[in-house]
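Below you will find the structure I want to go over with you.
All protein chains of the complex are present and in place, except for one that has been dropped.
Chains: A and B, in written order; residue numbering restarts at 1 for each.
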Amino acid sequence: MEILYDILVKPFVDMVAAPDFFLQVVWEGLVSGVLYALIALGFVLIYKSSRIFNFAQGIMVVFAALTLVGLYEKGVPALLAVPLTLAVMYLLAMTIERVVLRPLVNQPDIILFMATIGITMFLIGFGEIIFGGENKVMITEQLMIPTGSYIFEPFGGFVSIEQKDLTAVVGAVVLVGVLLLFLNRSKMGRAIRALGDDHQAALSVGISLSTIWVLVWFIAGVIALATGIVWGARAGVSFALEVIAYKALPVLMLGGLESVLGAIVGGLAIGILEKLFEIYWGQPLLGGNTETWFAFVFALIVLLFRPQGLFGERIIERV
Amino acid sequence: MKTLLKNALMAGALAAGTAFAAQAAMAQDSIYLPNLSYRTGPFASTGIPLMNGQRDYMMMLNERDGGVNGVKLGYDECETGYNTEKGVECYEKTKADAAITQPWSTGITLQVLPKTNVDKIPVLAPGYGFSPMADGKTFQWAFNPPASYWDGASMILKAISDGNLDNLEGKKIALLHLDHPYGKEPIPLFEAMAEKHGFTFLPIPVGLKEMQNQSAQWLQIRRERPDFVLMWGWGAMNAGAITEAAKTRYPMDQFIGIWWSSLDSDLKLVGEEGKGYRAISWNVPNSDSPVMQDIKKYVVDPGKSLINQGEGEFDWVFYQRGVMISMMLVEGIKAAQEEFDAKVPTPEQVRWGLENLNIDEAKLEELGMTGMLVPFKTSCADHTGHGGGWMLEWNGSKFEKVSDLITPDREAIAPLEAEKAKEYAEANAPWPVNDECKM
Partner (left out) sequence: MLYRTAGQFKTSYEADFALFPVKQDSILLAAVLVLAFVVFPLTANEFAFRALLIPVLIYALAALGLNILTGYAGQLSLGTGAFMGVGAYACYKLITIFPEMNLLVAIALSGFFSAAVGVAFGLPSLRIKGFYLAIATLAAQFFLVWLFEKWAWLYNYNASGAIQVPNIDMFGFTVAGPRAPAITQYYFVLIVVSIVTFFAINVTRGRIGRIWKSVRDMDIAAELVGINLMKAKLSAFFVSSYVVGVAGALFVFAWRGAAEPNLFDIPLSFRVLFIAIIGGLGSILGNFLGAILIVALPVVLGFLPDVFGVPISSSAVEHLNVMIIGALIVTFLIVEPHGLARFWAVIREKLIIWPFPH
C-alpha cells in the first residue's frame, strides 16, 4: 500500500505543498519543450514537403551554432555573423539537394532516412575538422540577448526566470508565427504545402521540386540556427548538443509527422510532462534520469490509441 | 556521376602514390609512447588541453635535450573519441611496440586492465581509472599516481569538514555525477564514509544524454537542499552544471568538483557567476615556472604546439596537468634507463620505473616545476602514491590555489581498497598476484 501511496498520492501532495517549486518545474519543462518543438518543426517541414525523415536536423543545429560562433571568433561582428551563417546554411541546403536528394528521388523512405544519417556523420567529421571539438561559448551578449534573470516570489518561495529563456520562448513564438504566415499566405509557402499534399499534382502544375527542396532545407537551417542560439546560450556549444535531436523524435510521434501544430503542442507537452515525471516520480521512486526514455514511452502509449499521432493525417490504406 | 567517381579514384591513387614515395624513415633510437587520446566526441573539450599538454612536454624534451638520455620520445596519439570500442582497437593496434598504454577513459581502462597481465604492458592512468588499482600487488601493471578518486573524495570531505569528518554529522551531501563508470567510481567510498560519520549521502546521476540539460538534477538539488554538492563531471557536463548552479542560486562556495571538473573554459562560460566554485587538484598551473617557459620557448613560440593561444590555453589547469602527466611517464622511463642501463627500456623495465617513482620537492625543483605537482612516491605495493592535492578556487577569470596541501585519510580508504582489489582478483580468477613484493 505504501507503494501505491507513493505513486498515486504523494507526488500531488508534494506539488501542492511547494507551489513555487512546482511552478519552477513547469517553467523549466516549458523551456525545454519550446526547444524540442523547434527541432521537431524542422523535421516536420522537411517531412511534409519531401517525405524525408531528416535525421540530420540535430547536427544542423550544432553546425549552425558552430558556424556562428566560429565566424565571430574570426573577427566578424556578431550582427553580421548571423546573415553570413544563414548564407552558409543556404549553401548547405543547396549542396544536400544537389548531391544527395536529387539522385535519390523516388527511393523508399528508409533509404532516404539512411542518407540523412550519412549526412549527419559527414557533418560531424567535417565540423570537427573545421571548428575543432572544444566547447565554445555562445555569443549571447553580442547578439543583444539579455542574460539576467527575473525572480518572482509567490507563495513565500521563489521562481527564477532567466531572461534568455524568456527570450527563447518569445523568439520561438515569433519564429513560428512568421513561419505559419509564410506557409499559409505566400506563394512559396503554398507551393510547399501543395508538394506535401500530392507530389505528382504539384509537379504537374509547374512547381519546381528542386527549388522547393532547397527552400525547405534552408528554412530547416534557419530553425536550426535559432535552436542553436537559444540552446547554446544555456549550455555552451559543442558536439554533445547533437543528442537533442533524439528528443524531437517522440515529439514527432506524439504530434504526428506532418503537423506543424502537432510539433508545437507535442513539444510543449513532452517538455513539461517529462520534467514533472522526473521530479515527482522518477527521482524519488526510480533512481532518476527517466528523461532519457519517458518521452518515448509516453508517445508510444499515446500511439497505441492513435497510430498517426495526435494531429497526424489519418492513415488510409488501400490494397 | 560515374566520371566524377572515376576522377576522384584516380586523384586518390595518385596522391597515395606520391605520399608513399615520400615516406620518412623512422628514427631508430626512440621509445614508442602511444596515447589513446580523445580530441573528438562529446568529451573533446576536456581531452584536447590534456593531450596538448602531454604532447608539448614530450616535444619540448625532444627539442631541448634530444629526448631522455639520447632516446627520442616517440609520442603518438591514437584517437578513441572516448569510445570504448575504439579504445580497445587502439590498444590492440599499438601494443606490439608500446612501452606504455594510456587508456584515458575509465571504461577503456577496465577493458584493457585484464589484458595487460597477458600482454605485459604497463597502464598509466594518472588521477583516473579504478581506485583499487593503488594495490600494486594485485594490479601489477596499472598505475594511477598521484591520487585516486577515493583519495580525491576523502580530500574533499576533509576540506569541507575543516579536517574532522565528524563535523559533517547530520549534514546532507549530494554527489552530482556522470552516469558512467567514471562517475560511479567514488560512490562506495562516500557510502562508507556516510555510514561512519553520520551524514546523508545523495547520489544524483547525470545521463550521458542529459549532460547539457541538467535542469531536472538541479531542481532536485533545489528540493533536497543539500549542504554541499560535490561533482564528478566530465566534458560538457561541467559547464552545464556550473551554469545551472548559478541559475538555481546554489551557493558556489558549497559546490566542489573533482580534478576533472576544473577546466578553465567550462568556468569561462559563467565567468563572474562561477566565483567561489572550488575543485580539488593535484596540480597547480604556473606559467612562469622554468618548465613552462621552456615549453613556450621550444614548442609554443616556434608554432609547433596545437594549443589555442587566443583562449589562453597555455595557462589552463588542464594543459599544465597534461605536462605533469608526461613528466611522470618520462621520469618512469628515466628511472628504468638508469636501473637497467638500457637505452630503450622494455615495457617490463618501464613498469619497474613507474613502480619506483620518487617525485619529491627536490625533484620538482630540478625539473623546474616547484609547487606545480603534489610530491609523491610509488612502490611495488602502492601504485598511486597518494600525494594529496590542493583546493583551487575560480576567481571569475582563473583558478587560484586557496589551501595548503590536503592529504587523503588513508586509514579509512586502505581497507576498502584491499577489499575491492581482492574481490576483483577473485571475480577474474585466475588472476596473477605479485608475490615478490614484500611491502
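Everything that follows uses one rule, which is that a residue touches a chain if its C-beta (ideal position, glycine included) is under 8 Å from a C-beta of that chain, and two chains touch if they have at least 3 such contacts.
The structure presented is a predicted model; accordingly, all values stated were derived computationally and were not measured.
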| item | value |
| --- | --- |
| Sole residue of A:9, A:129 or A:181 that reaches the chain not shown, by the stated touch rule | A:129 |
| In chain B, positions touching the absent partner | 1, 5, 16, 19-20, 22-24, 37, 39-40, 76-79, 81, 84-86, 88-89, 92-93, 96, 106-107, 110-111, 114-115, 117-118, 130, 179-181, 184-185, 187-188, 205, 207-208, 306, 420, 427-430 |
| In chain A, positions touching the absent partner | 53, 99-100, 103-104, 107-111, 113-115, 117-126, 128-129, 133, 246, 249-250, 252-253, 257, 286-287, 289-290, 292-293, 296-297, 299-300, 303-304, 307-309, 315, 317, 319 |
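Methods note: only the chains that are shown with their structure count from here on.
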| item | value |
| --- | --- |
| Mean-CA-position distance for chain B and chain A (Å) | 36 |
| Complex interface listing, chain B residues touching chain A | 1, 39-42, 44-45, 47-48, 179, 204-213, 215-217, 219-220, 222-223, 235-236, 239-240, 243, 247-249, 265-266, 268-269, 308, 310-311 |
| Chain A - residues contacting chain B, complex | 18, 21, 24-25, 28, 31-32, 73, 103, 128, 132-135, 137, 149, 160, 162, 231, 234-236, 238-241, 243-244, 246, 275, 278-279, 282-283, 287-289, 291-292 |
